[in-house]
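Following this message is one structure expressed as structure tokens.
Apart from one protein chain that is not included, each protein chain of the complex appears where it belongs.
As written, the chain order gives the labels A and B, with residue 1 at the start of each chain.
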Amino acid sequence: MASNTVRYPQDMTRRLPILASACVALFAASIFMQRLIDPGRQAYHAQENLRTTQAAMGGLNNEFMLLPLLGFREAAAGLLWVRCDEFFHSGDYDAILPLVRLITWLDPHADNVYITGAWHLDYNFTDSSERSDRRYIAPAVGLLKEGIANNNNIPDIKFELGWQDFDKIKDFPGAVEAFKMAIAGPYGDENIFDPAKNHTIPKDQDNEGYWPYAGPLKDIHMLAHAYEKEGRLPDAIATWDHALERSTKLLRDKPKDFGNKSMHDAELHNRAEILQRYYDRYTDLNHDHNNPSKLPAVHAAAANGGGKPGPFDIALRPLIEVPRRYVLKVSGRVNLADGGRIDVRISDWDYKDRVSDKDLRALQPPDLGQTILIDSISIRKDKFAREMDMSKDPKMYSFSNKLGPDKTGLYKIVLSFNTRTTAPHIQDYAGWSGEGLTDAQPGRVFYVSDEAQLATKMIEGEGGKGPVWDGKAVPFPFYGQPPRVIRVTYKINQQQVLGNKPITDADIVPNDPDTTIMLK
Amino acid sequence: MIAWAIARQTVNEALRRRIMWVFLISGVALIFLMPLFGYLTAPKDSQTVLRALGLAAILLAGLFITIVTCIYLIPVEIERRTIYTVLSKPVQRYEFVLGKFLGGFITVAINILFMGVLFIFMLYLQSLKVGLDRGFFACITSGTFAPEMIRGIFMTFFQMLLLAALTIFFSTFTTPIVNFFLSFGIFMVGNLSSVTDSLTTNSNWLVRGTGTVIHYLLPNFGNFNIQNALIHPVAEISNPNEYMRNNIVYALIYSAVLLILAIIVFDRREV
Partner (left out) sequence: MAAAIEIQGLTKEYIDIWRKQRVEAVKNLNLTVEEGEIFGFLGRNGAGKTTTIKMLLGLLFPTAGDATILGKPMGDNSVKSQVSYLPEETYFYDSMTAWDLLDFYARLFKIPGGERERRIRISLEKVRLQPEAWKRNIRGYSKGMRQRTGIAQALINDPKLLFLDEPTSGLDPIAHAELRDIVASLRGEGKTVFLSSHQLADVELICTRVAIIHNGKLLVSGTIKELTAGDVTEITVQGEKLTNGVLPKLEAIAPVVRQGNGTLQLRANETEKITAIIDTVRGAKGEVLSIVPHRRTLEEVFVETVQKEEGV
């Protein structure tokens, strides 16, 4: 680069300060004009979004779309996500959904957006009592499935789907499938834990000796928990064994790492706890453990092949009152220990999820004209009670279906107790599959017949023989019964919802054959 | 008068540039073929699509014509050394810059005017309600003009004025190819006026500061994007005349800033 110090002609030198001053003055004038123009332009753009897109997009201007046109798709997606974050903080949740849709459209590999978007859908659409709007769960599932389809080579979104099933929906078979998918990776093989048997996956020395895609240990842990919740104890134990295999190696490589040590210990503890619980609940082996439960009903059921003195009659006696319009007080008595919960579902009689498992199009808008509420009521001193005030959230609980002979609406109230999701001390005598419980009232005992759930029978593990304990092989008792719940269903109409007519036992109807209705 | 003489000569030279004709013909072709793209059963919908396509064609063609015309005006004179016989005459350097700018902009204006007239004409044709079977005169007078489209063309005109000034400024010290990308890039960013405006109210001070600088420092081409209201006449804008007037004043002021900067740089340019 050549430059030189020069002497400019006088007239040029003379006019420089004049030009510079004029430039500064005019620039200031341009700022002034721009400030005059800005409100006009904002108002002008406001006209473009009286109701729809931009209002739905939280007032986001469509000039953002210029970035994708320039090839900065991912940058646009990133900026929109920043914008979305602002809405998270300000609580303007309605604005988030269309943005999530747009961002994942612009950048299908924005995995965090799928995950956070689904979390948001699951947990942040709530009523005044912080109960989640269940209608958004199906779109969340769709969103995650789309994310998985677009990002098959990472475990994160698959894990999120598993977590959603495990924590929110309580669909444990679904959670198992999702966690298995997360661990298996894009190759998806039955032999997810045995790379030697999996010929399609090469070994990757950098990744703990496992295939390139190896899901992290937390995925394996959650799989084990999901198996346990499902009641597939041998599978749960086998999964803990695989986790232990990995964590042992990690500990060997870094013996002083406190995190590795804690994890290893936790895995050992969880595995032992399953076995302990199993023996405690299903055998008379009380090795180093006193069974504190007052009624070893499970044990009794095992010994007697289902005969007396068990199963234990929990005698669920619900009472549903309507003190005010759209306010349902669900209460009653039940012979269960404190710590248990009664699940409640109040919904349209014909409530249906909008999205099927096969539909991969995410964020199908839910039918916001439908009504559903799912909650659980804790049991204290054999009683349970909660007032569900749905009058404060008319948009969520519109009670507007047109079913029934007078087309004013028909609704369903389901009360359910599922030992699968209850506390361990209740499971101690109720069993994982409800073997130890019953209800003398007719129609209350309900067998879950859903195919996925059926697979969760207690089956023999480890080659047909039981585990070895004190040198003796203990046979796994066989419980051929599918999981069973105690459930009661009411069919009510609009007048009863309004409190004009009482809800009584006469309104009790046979339980819904759809065994998954408490899951959504 | 000298600037005007230079402007005339510049227009003559610029209108001979083949690349300018390429973009003009593309714009004209797009406008001409508009009805094919915009065919919809409902005439009102067709008009809407035609308006959108036409304004977009004028803007797009205008954008490229402005840039490719103006990037060469000064550098080519220096490169081919035709500037020697001009600046050795009693021509002030600022007269040269202004003459070049005027010439470039008049060239652009001619192109936009041509496309604009054709656009209005095509819209009129599309709006004809009576067929030729009822008589030529009856047919040809049965259409409706869309005078509000002139507003859109006007806004594009001033947008291009601003862009021409920007390009001329860059041409005083960069090569044509660098200038092309600079001008194009700033045009794109300048169109994000609403985005940069929203940054000026961000909670984070760094974002707010940066957004403010960008919003007021860069020319706001986005101010001129009023196509939506013109395409959908049902959308009402309050004070459209005031808005347009403010924008015209802004364009003139900001262009003056850019031209002064160009003069300051060019005064010191050795040729």
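Here is the rule we use: a contact is a pair of C-beta atoms (placed from the backbone, for glycine too) under 8 Å apart; a residue touches a chain by one contact, two chains touch by 3 or more.
Everything numeric here is computed off the predicted structure, so don't read it as measured data.
Although one chain is omitted from the display, it touches the following shown chains in the full assembly: A, B.
Chain A meets the missing chain through residues 1-12. Chain B meets the missing chain through residues 1-2, 5-6, 8-9, 12-13, 16, 80-82, 84-92, 268, 270-271.
Keep this in mind: only the chains that are shown with their structure count from here on.
One inter-chain figure worth recording: chain A and chain B are separated by 53 Å, centre to centre, where each centre is the mean of the chain's CA atoms. Interface residues of chain A, counted against chain B in their complex, comprise 6, 8, 11-12, 15-16, 19-20, 22-23, 26-27, 29-31, 33-34, 36-38, 40-45, 47-48, 61, 63-64, 66-67, 70, 86. Those residues of chain B that touch chain A in the complex are listed here as 92-93, 188, 191-195, 197-198, 203, 215-216, 220, 222-223, 226, 228-229, 235-239, 242-243, 246-247, 249-250, 253-254, 256-257, 260-261, 263-264, 267-268, 270.
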